[in-house]
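Complex shown without one protein chain; remaining protein chains in place.
Going by the order they are written in, the chains are A, B, C and D; count residues from 1 in each one.
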Amino acid sequence: MSPFNLAAINFVWLPILPLVVITVAAMVVLLAGVRVDDGESEGLGLLTLASLAVAFVFTLGILGQYGVAFAGAISIDSFSAFFDLVILIAAMFTVMMSLDYAAENRIPGAEYYSLLLFSVLGMMLMAAAGDLIVIFLGLETMSITVYVLAGIMRRNAKSNEAAIKYFLLGAFSTGFLLYGIALVYGATGTIKLGPIHDALASGAMGSNPLLLLGIGMMLIGFGFKVAAVPFHMWAPDVYEGAPTPVTAFMAVGVKLAAFAAFIRVFMVGFVSVGAQWQTVLWVVAALTMTGGNLIAVVQTNIKRMLAYSAIAHAGYLLLGMAAGVRSGPAILYYLLGYAFTNLGAFSVVIALERRGEVGNQISDFRGLAARQPLLAGAMAIFLLSLAGVPPLAGFVGKFYIFSEALHQGYVGLVIIAVLNSVISAYYYFYVLVAMYMQEGGVEVERLSARPALVAAIGLAALATILIGVYPQPYIASAANAFYSASGAAGVRSAALEP
Amino acid sequence: MNGGLLTALIFLPLIGALFILMQSEERAIWNSAFIFSLLPLALSFYVLAQFNPHVAEYQLAEQYDWIPAFGITYHIGIDGISLFLVLLTTILITLSLLYSGGGDIEKRPREFCFFMLVLETGLLGALLSVDLFLFYIFWEVMLIPMYFLIGIWGHGRKIYAAVKFVLFTMVGSLLMLVAILYLVHQAHVHFNRTSFDLPLLYQVPLTVTESRWLFAAFALAFAIKVPMWPVHTWLPDAHTNAPTAGSVILAGVMLKMGTYGFLRFAIPLFPTVAVEAIPLFMALAIIGIIYGALVAMVQPDLKRLIAYSSVSHLGFVMLGIFALNPEGIDGAIYQMLNHGVSTGGLFLLVGMLYMRRHTREISEFGGLWKRVPVYAAIFMVVMLSSIGLPGLNGFVGEFLIMLGAFLRIRLAAVFAVLGVILGALYMLWTYERVMFGPITRAVNETIRDLTGREIAVMVPVIALMLLMGLFPRPLISRIEPSVTAMLARVNVAQARLEHERQPNRLAALLPARHTPNREPEMAAAAR
Amino acid sequence: MPPFLYIFLGALAVVSALGVIIQRNPIHSLLALIATLMTVAILFIGEDAVVVGFLQIIVYAGAIMVLFLFVIWLLNLQVETGPTGHLALKFFGSLAAALLATELFFILAPPHLQVKFTHEPVGYGSLASLAGKLFTDYLVAFEVTSVLLLAAVVGSVALARRLPGTDDPRAARKAAS
Amino acid sequence: MTVEFPALALILLFPAFGVVFNLFLGPRYGRGAVNVVGPGVMFAAFGVATWAFLTLLAMPPGSALSVHLWGWIEAGRFHSELGLRLDALSGVMVMIVTGVGALIHLYSVGYMAHDEDFARFFTYMNLFAFSMLILILANNLLMMFVGWEGVGLCSYLLIAFWYTNPQYAYNGRKAFVVNRIGDAGFLLGMFTIVATLGAHGVWTLDFVELRNHAALLGGAAATAAGFLLFIGATGKSAQIPLYVWLPDAMVGPTPVSALIHAATMVTAGVYMIARLGFIYTMAPSALDLVATIGAVTAVFAATIAIVQPDIKKVLAYSTISQLGYMFLGVGSGAYASGIFHLMTHAFFKGLLFLCAGSVIHALGGEQDMTKMGGLRRKLPITFWTMFIATLAIAAVPPFSGYFSKDLILEAAYDSGHSWLWFFGVITAGLTSFYMFRLIFMTFFGESRVDSDQEHHLHESPAVMTIPLIVLAILATVGGWINLPNGLLWGDAFVRFLAPAVGAFKPIIEASPTSLSLVASIASALGIALAYLFYLRLPGIPMLLAWRLQDLYNLLLNKYYIDQLYNLIVTRPLFWVSNNVLNRAIDSFAIDGAADGAGLAVQTSGQLARRAETGNVQNYAFVYLLGALGIVAYYLFLVMH
Partner (left out) sequence: MIPLTYMMSLSAVIFAIGVAGVIIRRNILVMFMSIELMLNAVNLAFIAIGSRLGSMDGQVIVFFVMTVAAAEAAVGLGIIISIFRNRETVHADDLTLMRW
């Protein structure tokens, strides 16, 4: 036995070690970047990548530990670890996409990469939060940095516009979320998730107007972050205007974090009043899927199309949430597959993109298969996965969510989702049409000069296939993650909270 | 020692596909593609040799855990229903590749071979899957290569056709997915076990309403694939615009997936509903037969004409299936094979013509016999097979189907024979316009007859037509045990239905049986 | 807090809040906002949130609003002239906001509202109690705020800093040649 | 007694070998080889057939030779095999087909001597013989159907033999399709039998089995089956209403007309009904229908034949008419009489066609009788043989036609169909009229042949005339094997066939002599009239045609039946297919609905995207609306 009570210390600090690493890394990058020219930021990017990797390793280290830290502010469970890992992966992919992109577009590297890291910090906090304040702060940390990231190409009018739109609506939405937190606080007397869960589980709370309105307002707030219809209007514009790596980061990282918090609050915290919010989510999910897919059909800009596609996918995820707690693992699994697929798709978009937004139109993909068969092949895999074609990750995810939803009797919603999948196939396949069956399009710059991007695309494609073909371990860990949060909420409040 | 035989059969083409991706020289691509299609062909004949004709159950089965979380296993097997469809697939893929290497495919041969072989994996997988999830995966997997085949190497409105093909199919198959999930859920409710294994799912007790809806979902998916009237309109576009090999596989094998689906899934899973639905499906099948033939008759485009003739022929198959007696179903399965051979052959022939003249308009031809006697003779035989001339394969199937239909609903067979008449009418008329008469277009004067390679492609087709026409017994005797086993379920359901309708008469007719009426119990359980 | 004070402050807050959105001149809007913040701060104090109330005045009204003012000056913003923009949007927007207020009213109406009422402990709202909470239960949150502020600073610098050669394309071209 | 006789298969194998040889090697080895192999295989088959027939003759009555090849369609409960059976009925048929067939093949060598496509021709001819022999030798109804359709195919191929003429190709298709209509009835008839007997556990179409279990069929099913099968027969044997293809079939080479459209294939319907006599006997109404259709067709076709100018058309309508006779015979229940007439008809009608072919050959393809005349001297052998055949068909004793026609008329009368008998008599008169008209117009009177053809005129070579002579002998003596009852070996043929087809049971016993007398008078009248019109007073036909213009046109245009079918069947069918089914339903309604769904998605997408105005305040407004909705929901929850 060590003379020091190492166990206790470890227990307090180890869980937030990844967070600490990220924070420190952000500052280091910032300082290191002071004298780096904007066009030569690759070094900073690699530093960022390394620190993310370190955080990834540390996060792996805390996998399997359970409990709470900092008086319940931080939850230590597989749920947070799962999301942290996926968020870190998303961040690493984003960095890999950014390496050349940032340099080419003369994005200020120090700020860019440190903001990215700060953003990751916020996301990880959201995933690991144990109370509503940390969720709120994490969300703000993430959002504020992403506002900036969206507008970091300062000379680019679209980038500016994306930033201001996102910022205004984000702040607007913050008001609603906070209002919801206030009301829930009023109804339950606490802002810690564990006690909230217990308070609600004891019953007699189901018709408290404060609680109900609070749930409603929080739904609105989270609905904005996950881009659910009708709170989605920002997404297409922001996705289009933001630098593409940031778009990817938003489409994946922000969505992951938002869902992490959303799930933890609703499917864990508010689980016992599920009847009070599942109906709303039913409608929102249906609207989100349908709206996203319908508008995506008529898009000509690939980033905008992917934005609507992301909205539609949020709809499928919300369908899972609407179907209740059993779908939790399915949502997590879906998010995993979704992350890789979307990251891959955006990587390909970046590969085609050049200054002046050449390569952002779907028509720019024409004839890609003839010129760059591998790139087109990878894109095909991502698109097929997004469309839910087996045996790719996207299919198994949909399958899982629909299956669980059906098991809980949500036949109508699943049929809506399925018909939406058909619509979505139309526009995903339209890109395939452009790539494989048409002529023209833009030339792609030498891929060999961009090894990081190629690696990102390759890894994403590999993961998309692997997660789909042999989903068992991922399903298992998703289930484990979800139930660790879901189960821990009850256990923790009994054991740890005064 | 059969371990892995079917797995090898399914995945050999996939390995070949990946291998081809690494080739760059065109000749090497074609050669390796051909060799990699020969391997499964050989293997499928080995499977045929290993097949025990007296067993109704799945043979050479393999089952491994795949996704235990969902109760999904990698469960494959072969039985009489799928046996010859597997052979048909391997044969047609080989012939298509042999044919396509002869100049039909002018661009991107590597991708073409890749997609053809992936398609083969999808087709074989769908035929051999016993697990519904596995089946669904292969079912969708075969969609994608075909989409590319049509879209990249097609002609005319190829993109429209490809997208239409995918969307039509997806509407059906996704609703089927919902039905599968629901069914599995019910299995979970009743057996407390999540499983996609078909034999288990056969036993799931369902309420009448449930099974009707589920059947409808399955039936829609398969009906689109078949395609039955009125969800057939993707077919003419897909066929017409696809490259020759695509049309061959599409008509030869892929459409059979729909009818196969009825036999393997829709009917045995929901036998009661199937029996109830006999009049509806027979009516649709007959509409398809007559409608397809009449519309085929007035098509100006050769491939479009053949496409509509497929609607007509597949109508026969559906008629046989929904006769729900061994004659009808044997005939239907046989007709599936026939249609694969004869329509596949027709598409190959039209492809050869297209390669020479770059048009498929019937009015562009005329008097070809004089210039291309060999071609004309082969065309004649294939056409006769298609219109069901006795002695060739088509007749055996049509006869059994109509006999089965007659035994079920007499009027149905009366209408079906109209299809036989019309079939002769439009096929012969087409032949007449293409081959007979004087040569009206100067370009046709210089058209050249078949090359050795093309003859090599067609000889096996002709041989199959003769063999299957004269010696159907070895095939049907292998098909039949599985059909009988499937029909046993239907018969029980039918007896139950009759029992409900006319309790007194049935009690008098039948000896005491132990098939208790489970509907009330189920209703109680549902409550 | 006596009821009349509440009524007075409430009315003041509402009126000044309306002022924010009605004034044509951004400066006037800003002044109205500061008035609202002040009024709300007094309400905070009336609700025994003394420290927070003062923080509101010092930090919020004092510091943040000055930032706004700076920006208004920097951008040299003028009075909005005439009814511009989308009138229908303004009309329906106001209507919807009013509807929202109405709905909230009904939900928060007295017969529904139930809070687990607890008497305030001794020292409620004091600096000590606030600090105690901040550095125990909310330690992580507190630390995060610091990071958040840092990130915000980095962000605003990233957006607003003027770098020769990169911001101005002409300068960049000159530097390159 | 049934004996396994494997050599029966040889009868099929010889023509089959001919097919394969001519198809693959014929073009390579050239005319000489084909000319040997084509007819050679038929003579070989004839030899085997003779051997088999003699074997059968040596066996007790009711015996049969058989060979079982292999199980064919065996599915579910139904089973049928490929197997051959030679009994008295099929024995007679095989003899006719191989014998007459061999002669006509031989004749073809000469007839096709100048055609490039001789190999293809003999391929088809051998294939036809092969199919016809399957039809005849089949031991079950299903296999018979194989031959049934096979001969239809060969008929199609041979009618369209000179395919470069679009009209010929059309006629070939017409023949096939019309036959298919009949075949549809045949199929349904088979199904009726299988389904009915199947209910009693008999799942086969084997003739012997059927015969043994015929009683299980019951009257209704037998009637239905008989009726449906007869539809098949009307198609194949060109009876009303499906006769329309046969006159058009005359565009094929003349040996084809002789073999297929006169001697063998078209008689398949008669053979089928005789073969299934045991079913028809149970279905009197079906049998009545057969007799009625036969008699009506006989008169009907004969009336058309009297005005046709085309020598082959006359013979074609004559064939239809004679086939009507045969149906009248079998429809009266006297199956043997039908078969007897079938046989004699094969001799004399085959001969008539071959002679016509010889004439046409000599005239370089001319078929119009108004451009012939006076050929008697130029083509002596042709003339004499044709004259004999005409005497036979005109039922002049002692030529073969006399005996067979008499037998049929007698049966018709005896079976109670006195009206049909009357029809038969009328037909007899018409027959002799138009046949002698043909002879007179072709061989007598002034030559109307084109002058440049005139000096090419020559008698056909020996390879063509020898078959003519052989057939002429047969047409003369062929009827003697069944002399009237009580005369020498009277009724030998009928008695020989009786075990196979059953004996005729008359209802009325009329005096055969007086009946025969009436028919003979009618024939004589016909001959006299023809003599009057076409040799004595050639102006009369013109006058009549002018006076009775409407009637003449009606007959000349074959009662406008082709046009009628065109108007009520073919054209509406195409119109509906093209405009209603293809355009309105398929392209517009169904495809329109599918495309419309896609368009609806596109349009709603276009509409929905209008909400994305780009103005952030609009976004906030939409956001607010959503929030309002959700808050309203919770307000609703609170209120309740």
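To be clear about the criterion, contacts are C-beta pairs under 8 Å (C-beta built on N, C-alpha and C of every residue); 3 or more make two chains touch, one makes a residue touch a chain.
Given the structure is predicted, the values throughout are model-derived calculations rather than measurements.
Q: Need the list of shown chains touched by the one chain that isn't shown.
A: Looking at the complete complex, the unshown chain comes into contact with A, C, D.
Q: Pick out which of A:162, A:349, A:384 or A:481 touches the chain that's been left out of the picture.
A: Touching the chain that is not displayed is residue A:162.
Q: Tell me which residue among A:69, A:133, A:287 or A:332 touches the hidden chain in the full complex.
A: In the complete complex, the chain left out is touched by residue A:133.
Q: In the complete complex, which positions of subunit C touch the hidden chain?
A: Within subunit C, the residues that touch the unshown chain are 1, 3, 6, 10, 13-14, 17-18, 20-21, 26, 29-30, 33, 36-37, 40, 43-44, 46-49, 51-52, 55-56, 59-60, 63-64, 67-68, 70-72, 74-75, 77, 80, 84-86, 89-90, 93-94, 96-98, 100-101, 104-105, 108-110, 113, 115-121, 124-125, 129-130, 132-134, 137-138, 141, 145, 148-149, 151-153, 155-160.
Q: Residues on subunit D that touch the omitted chain in the whole complex?
A: Residues 609-610, 612-617, 620-621, 624 of subunit D touch the chain absent from view.
Q: Tell me, which residues in subunit A touch the chain that this view leaves out?
A: Looking at subunit A, the ones touching the missing chain are residues 133, 136-137, 140, 144, 147-148, 151, 154-155, 157-158, 160-165, 167-168, 171-172, 174-175, 178-179, 181-183, 185-186, 189-191, 236-237, 240-241, 304.
Following the convention adopted for this analysis, only the chains that are shown with their structure count from here on.
Q: How big is the gap, in whole Å, between where the Cα atoms of subunit A centre and where those of subunit D centre?
A: Taking the mean C-alpha position of each chain, the two centres sit 78 Å apart.
Q: Where the centres are mean C-alpha positions, what is the separation of subunit B from subunit D, in Å?
A: Inter-chain centre distance comes to 37 Å.
Q: Just give me the whole-number Å value for how far the CA centre of subunit C lies from that of subunit D.
A: The mean C-alpha positions of subunit C and subunit D differ by 100 Å.
Q: Two-or-more-chain contact residues of subunit A, please, as numbers and ranges.
A: Within subunit A, residues 209, 212-213, 426 contact more than one other chain.
Q: Give the residues of subunit D touching no fewer than two other chains, as numbers and ranges.
A: Each of 598, 618, 620, 625, 627, 631, 634, 638 in subunit D touches at least two other chains.
Q: Could you please specify the touching residues of subunit B with respect to subunit D in the complex?
A: For subunit B paired with subunit D, touching residues are 164, 167-168, 230, 232-234, 291, 294-295, 297-299, 325-327, 330-331, 334, 367, 369-370, 377, 384, 389-391, 395-396, 399-400, 402-404, 406-407, 410, 413-414, 417-418, 420-421, 424-425, 428-429, 432, 435-438, 470-473, 476-477, 480.
Q: Which residues of subunit C touch subunit A once you look at their complex with the stated criterion?
A: 104, 107-108, 112-116, 118, 136-141, 144-145, 147-148, 150-152, 154-159, 163, 166-167, 169
Q: Can you tell me which positions in subunit B touch subunit A when the two form their complex?
A: Contact set of subunit B toward subunit A: 66-70, 108, 111, 133, 136-137, 140-141, 143-144, 147-148, 151-152, 158-159, 162-163, 166-167, 170-171, 174-175, 177-178, 181-182, 184-185, 188.
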